[in-house]
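Before any comments, here is the structure.
Shown here: the complex without one of its protein chains, the others still in place.
Letters A, B and C name the chains as they come in the text, with residue numbers starting at 1 for each one.
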Amino acid sequence: MSPRTNDSANLDLETREKPYLDSNELIINMGPQHPATHGVLRVILKLDGEKVLGTECVIGYLHRGVEKIAENRTYTMFNPYVDRMDYVAAVSNGLGYCEAVEKLMNVEAPARAKYIRVILTELNRIASHQLWLGTHALDIGAMTPLFYTFRDREEILKIFEKYCGARLTTHAFRIGGCQYETYAGFEKDVKNFLSFVAPKIDEYETLLTTNRIWLERTKNVGVISAADAIALGVTGPVLRASGVKWDLRKAQPYAAYSEFDFEIPIGTNGDTYDRYLVRMAEIRQSLRIIEQAVNGIPEGPIMAKVPKVIKPPVGEIYHSIEAPKGELGYFIVSDGSTQPYRLRVRPPSFVNLQALDVMVRGLLVADVVAVIGTLDIVLGEVDR
Amino acid sequence: MPNFVMSYLGSTVTPGEAGNQFWALIYVLIIFTGVSVAVIAMNWIERKALAHFQVRLGPMRVGPHGLLQPFADALKLMLKEDIIPAAADQFVFWVAPLIGLLAAFTVYTVIPFGPSQAVSDMNIGILFMLGVSSLGVLGIVVAGWASNSHYPLIGALRSSAQMVSYEVAMGLAVVSAVLMTSMNEKGTGTLSMIGIVQAQQQQGVWFIFKFFPLGFIAFVIFSIAMIAETNRAPFDMAEAESELTAGYHTEYSGLRWSLFMLAEYAAMIAVSSIAVTLWLGGWMRPFANLLHAPAWDFIFSLFPGLTFGSLAAIAFVGVTRMPAHSFFKIQRIGLAVFAALLGFIALLLLAIAIVGRSADASLAARFNEGIDYVYWFVLKVAVFMYLFIWYRATWPRYRFDQLMRIGWKVLLPISLGVLVVTAIVGVIVS
Amino acid sequence: MAEITTLHYLVVAAALFVLGVIGVLTRRNVVVVLMSIELILNAVNLNLVAFSRMWGNLHGQVFSIFITVDAAAEAAVGLGILIAFFRNTETINVDEIDLLKW
Partner (left out) sequence: MNPGMNSAFNSGMAPVATPFFFYMLSGLAIVGGLLVITRRNAVHSALALIVTLLAVAGLYLMLYAPFVAGVQIIVYAGGIMVLFLFVIMLVNIERSSKERRFNRMWPVGLAAACALMALFVSAFVKGRALFPDRMMSLPESSNTQQIATMLYGEAGRMGQYTFAFEIASLLLLVAILGAVIMTKKKI
């Protein structure tokens, strides 16, 4: 499948060849304060000169015990907390949580609410990918895309702010539907955004897609084969760039996704460049989905009949959605009280971060930065 | 005093050459302050230009349009605590920025701003320049080592390997330009910087256009290598922010850090000056050999005044476009004063150009000539400085192994080939 | 101060030469020993150039360029050997380099 795969399974630190020149390899702490680790990730690099012999991720600097907090909050009270995990894709987190609880309670959100959810989630996917693109390009040394993407992400945040008053940690959805009806002019704003952003995506691509330095820095860097990716549980664009056509929006449709026509972009080599292309294509697909949704948004209630005090029946549920970074799953165990007995989040960043070691073995320090960028991790989600 | 002034103005050779120590010293001082001012201006221009590349405004608060920002920065850096890490090698840590600065500034002693507008005209000028600018790497290596920390060490190793590699391609490109100086009737070349420009003058062609495309290829190779030599994007591996935090100057702060920056920008101007001297005709105005009538001389000598005039006009437009709110009053006055200053300089330059248009040996004529030389030289260098900013805004950073591959496997063979072909063509032509 | 003659340069060169010899004979660190050898070669160069000026021809200068070439070659090979040796024995001290084979 891929021209160059790192044989991931049997690479442990003992079997490495004797490092060149110096008997003890250079050990470098990349992070927790480092411009390229996107927050407080700490990567311990074992280097031979500039070659990476192995990595070890030290996480937990941002651990707030979100899962434990859930056990002491009611289902409704916990809803805003999930926004603080992947804070650049807060809407997706909220959607996953609300749908999981709804599934546990056997309620279904009304059609209009589902459509609003889809629109906002896809907008958030674009925002998340834009932020990823800016920081990823900055890691590789291109300063300018960051400012372009932030300029355009601003328009999405404006829509969020007009809809629910918050820009980043939106808390847009409630269990059973949406709290707010769309504001007057919502459709117009979204349509304006669609026509505004489409040429901007081309603009990013002119800066990077055929840029020779960009190609050299990303092609055949951080290659992960489809088999390795599946074995490591990698999901999202990272998995799709390795050529696996797996997208929960198609595989197990939730919200209103089954009603829309869109494609799953996949890559072939599973390298950093393919992941870049896949994400760029995903932005375009998201635009398609938003366009269909905003044109076909039905009238009707936005809230299903949900009791004031949410008390799901005894049982357990696992529900996962396709967040911008991959499969975001919520496993909730209910003992019939107002608070979850146990709540466990399957964050995509945390699982994808596992692949870092496999992807960077044998590459150079500069590639570690590129690979951390391409994995698109958010430390709030990794550490929770 | 008038004797001193005239002793230089009457001379047609550089002060160093004439053994005129007084003027040589004055020149050193002028160049030192000039380069420092240029670095400060470059700082502001880079921040503003980069900001406008990136759809933002850049510094706007300190002074009108952030004009005083570099001074505020300098003040801040000077007042900051000068931290020397406990584990660092105190003396070497202290001396490292000075090495870089010294190397960057020593180069200016042989840069010819005009046929007599240089400190000295060494007959090994270009050799001296290459040698001294290669000393700059010592400052970086030693700084990385003395910090006693991993990131600076890796940065220092990267940059020393990088600079040593690109010096080879750079030197070969320079040699092919030097070879072109020998393509006259006598067949005698020169290594002197002034001699190289004069050779272009005599042959009636800038070396970038000589034996097209040979001169052009050598020029392109040099301009790639000079980016690598000065550790600028896209070859800024040594201080790659996203990889090595700040590379060799990670542990530096305050004044000592600013000395590194000063050295970097001074080196940028220095290598641009070499490129201008070798390939772009140095101080010569464009079309000096095509349009050589005195009338053309006069028209081209109006350019410095017109440039300052248009800058003044832009500044005045800025004054009128400032919001009318009283909050902007001081800024408006400041910008107006700045514009008036520019306008005054413009008028002065125009007056000199008009008064000194006769080609006699009068004071005004000599002044006029000197201003023309310096103006065209600085203008050409400024184009390069703008390119440096443009590159930085546009391109991602190369990886270290790719950089070495380009240096050794692409630039070196091409520059060798250009050198050989230039020699063959030269023999055939002469 | 008196006029500077060739002898002055020769004295400086001799001093550098002796310093270099002391370094080669007494230091343990191979890198410093190699640097001392560079010092010796420089002293010789200085002599040659001084003589070149004394006789008024350039043969001395040309020869000093040859010595510079030699010094570059020596540094490259010497440091190459040093690295190879360090990789195997993890020492760069002359008095520990007493194996003919490893």
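Here, a residue touches a chain if its C-beta (ideal position, glycine included) is under 8 Å from a C-beta of that chain, and two chains touch if they have at least 3 such contacts.
Since the structure is predicted, the reported quantities are computational estimates derived from the model, not experimental observations.
**Student:** For a quick check of understanding: of B:M122, B:A312, B:L342 or B:L412, which residue touches the chain that isn't displayed?
**Tutor:** Once the missing chain is taken into account, the touching residue is B:M122.
**Student:** Even though one chain is hidden, which residues of chain C still touch it in the full complex?
**Tutor:** On the side of chain C, residues 1-12, 14-29, 31-32, 34-36, 38-39, 42, 45-46, 49-50, 52-56, 58-59, 61-62, 64-66, 68-77, 79-84, 86, 90, 92-95 touch the unshown chain.
**Student:** For chain B, which residues lie in contact with the unshown chain of the complex?
**Tutor:** Answer for chain B: residues 13, 17-19, 21, 89, 91-92, 95, 122-124, 127-128, 130-132, 134-135, 137-138, 141-142, 145-146, 153, 156-157, 160-161, 163-164, 167, 188-189, 191 touch the chain left out.
In this text, only the chains that are shown with their structure count from here on.
**Student:** Chain with the smallest distance from its CA centroid to the overall CA centroid?
**Tutor:** Looking at where each chain's C-alpha mean falls, the closest to the middle is B.
**Student:** Determine the centre-to-centre distance between chain A and chain C, using the mean Cα coordinates as centres, and give it in whole Å.
**Tutor:** Centre-to-centre distance between chain A and chain C: 62 Å.
**Student:** Roughly how many whole angstrom separate the Cα centroids of chain B and chain C?
**Tutor:** 37
**Student:** Can you list the chain C residues in contact with two or more other chains?
**Tutor:** As it turns out, chain C has no residue touching two or more other chains.
**Student:** Where in chain A do residues touch two or more other chains at once?
**Tutor:** none
**Student:** Where on chain A does chain B make contact in their complex?
**Tutor:** Touch list, chain A to chain B: 26, 28, 34-36, 50, 137-144, 146-148, 151, 207-208, 211, 213-214, 216-217, 364-369.
**Student:** In their complex, what parts of chain B are in touch with chain A?
**Tutor:** Chain B residues touching chain A: 50, 53-56, 150-151, 154, 158, 233-234, 236-237, 240-245, 392-402.
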